[in-house]
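As you look at this complex, bear in mind that one protein chain is not there, while each of the others sits in place.
Right, chain A next:
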Amino acid sequence: MTDATTMQPQSERTSTDALLEVQGLEGWYGESHVLHGIEFHVREGEVVTLLGRNGAGKTTTIKAIMGLLDKRRGSVKLAGKETIALQARHIARMGIAICPEERGIFSSLSVEENLHLPPKLAEGGLSTERIFELFPNLKERRRSQGTKLSGGEQQMLAIARILRTGSKFLLLDEPTEGLAPVIVQQIGRTIQALKEAGFTIVLVEQNFRFAASVADRHYVVEQGRVVDMIPNHALDANIDKLHAYLGV
């Protein structure tokens, strides 16, 4: 997995311009006001996690960035461009792709059809052959119904299909949830390899040990707000604080 992609090698990043800049983001599910002014930023090539308890607003933040909420307000800038008024499909075409919490594998599509569903939006995506090299299980089962895969395989598929699109900015919503440790490790190696290949990743996680193994920085979300930011190297020093935040 360490040679995950054939894309350009990572260069030393000196740019401090944020690829994603979220300011005063508010979001609603129907009538219920869930996000109350989320603020954070992600630089190109960074892996950033959103940590927090259940119901803190992490998934809603991801959905708000992608334009999947009924109503959102504030500012979400992608590469300097304001996206708050755009629909999901226009946001996607700016080079951002989502792997949703529920994985979103389509039961009426075969594994291969699921893999080929998201259209190529930019050059530099992984080829189908490369994806099948990385995830041999998917190749073996490519004719199966998408939802007949195991949970781990479905998660692989949900990640794999957005690697084909050429989008270099990924939103991964709890990719390790409910999976066996060996699969979690494989996903960890995949994320590491993507990072080395220059991908930018926002990762929602409950499992902060997993988050610590892949991320550069951690944002703590509580009641629809970002309440803290902890760089990964300072994680040990802040472990008590983090335990308090997460209630573990």
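FYI, contacts are C-beta pairs under 8 Å (C-beta built on N, C-alpha and C of every residue); 3 or more make two chains touch, one makes a residue touch a chain; residues count from 1.
As a convention for this text, contacts and distances are computed from a predicted model.
Between the listed names "Anti-sigma regulatory factor", "hydrogenase (acceptor)", "SWIM zinc finger family protein" or "Branched-chain amino acid ABC transporter permease", the UniProt record for the complex's undisplayed chain reads "Branched-chain amino acid ABC transporter permease".
Checked against the hidden chain, the listed residues A:24, A:104 or A:198 yield one contact partner: A:104.
Although one chain is not drawn, the whole complex shows that of A:64, A:92 or A:230 it is A:92 that touches it.
Per the touch definition above, the residue from A:67, A:152 or A:224 contacting the chain not shown is A:67. Although one chain is hidden here, its contacts on chain A can still be listed: residues 66-68, 87-89, 91-93, 97-98, 100, 104, 106-109, 113, 116-119, 121, 162, 165.
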